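With one protein chain removed, the remaining protein chains of the complex are shown where they sit.
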């Protein structure tokens, strides 16, 4: 359950862990905010390792979305599983961030 | 939990299922006996898909060993996991059949 | 379907057992509950133990031919119910009691905790000030086909049903207003 960071061209990628809950969600949020404060303008949260996302994790992702939009940074959620896309759609995240299927 | 058969040169290979218990063990035994009766002289039981073997499964494998030795056929247990080798050794199977580690 | 056969077998061994223990106290009828596909699980609260339960229900649902999509929905619903029990239950024993019952056409998941009874807590589904919370119960209802809340003597119990469909129309995926 680690998140790790990888610079990738101009976009910075943050990897979500296998279980996106309060703890691992807050870690992602912290990392994203640091990159955005450091001037990052394109951010990707990669979900390729993510099996389950819970509702607290999703509420934290909304904070990341807000933080990115506050500084007009591009944000993409990538490698999202079909089921997690379904979950994000249930709570309207698809209207607020670009989702790329796994 | 299927066993399947694949002719391979002169050796006939029978695949053990993920859980080697009474039911799947008897299926292997039946298959092996049929091949031996049909004149097969080199038989391989492949364990690459096998996660767990229970003691009833092992007792059935002993029947296969006996059946092969009765007709002087070569018998090899191949792709056996480290743990299953340990288990086979506990019950002395390593003295009665060639074991090839995964 | 092996229920019938199992019942006959159970009755056979019950008889055998009564013969074996002729001097034992008579077993009250209630002790003989024949439920062929009922699993129970108790996990301690915290340390992401809801994942252990989620993986167990995943294996059970897969054996009973639920489709991957339904299995993921069941797992997520179970996780949410466990988080609610942990967060809101004020549980004195810090345990989550779970029961999984599989019928021919459905799975019923019951998640219980001791502690706060639902009605003792603030009313359900009144959106909290922070719009980002209060999603757990909404999700449960969208992910599962039927959800029931019960206040039991010493806590809260949620029962959630998912029907087995091999194909056919799917529920709408939107739970937002």
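Going in written order, the chains are labelled A, B and C, and every chain counts its residues from 1.
Keep this in mind: contacts are C-beta pairs under 8 Å (C-beta built on N, C-alpha and C of every residue); 3 or more make two chains touch, one makes a residue touch a chain.
None of the values given here were measured: they were computed from a predicted structure.
Taking every chain of the complex into account, the omitted one touches B, C.
The residue touching the chain not shown here, chosen from C:55, C:69 or C:148, is C:55. Although one chain is not drawn, the whole complex shows that of B:42, B:56 or B:99 it is B:56 that touches it.
Residue positions on chain C in contact with the hidden chain: 2, 6, 9-10, 13-14, 16-17, 20-21, 24, 27, 31-44, 46-47, 49, 51-52, 55-56, 59-60, 63, 90-94, 115-116, 120, 154, in rising order.
On the side of chain B, the interface with the absent chain consists of residues 19, 21, 52-56, 58-59, 62-63, 81-83, 86-87, 89-92, using the contact rule stated above.
Simple rule for what comes next: only the chains that are shown with their structure count from here on.
Chain geometry summary: the mean Cα position of chain B and that of chain C are 40 Å apart.
Centre-to-centre, using mean CA coordinates, chain A is 49 Å away from chain B. Residue positions of chain C touching 2 or more other chains: none.
For chain B, the set of residues that touch two or more other chains is empty.
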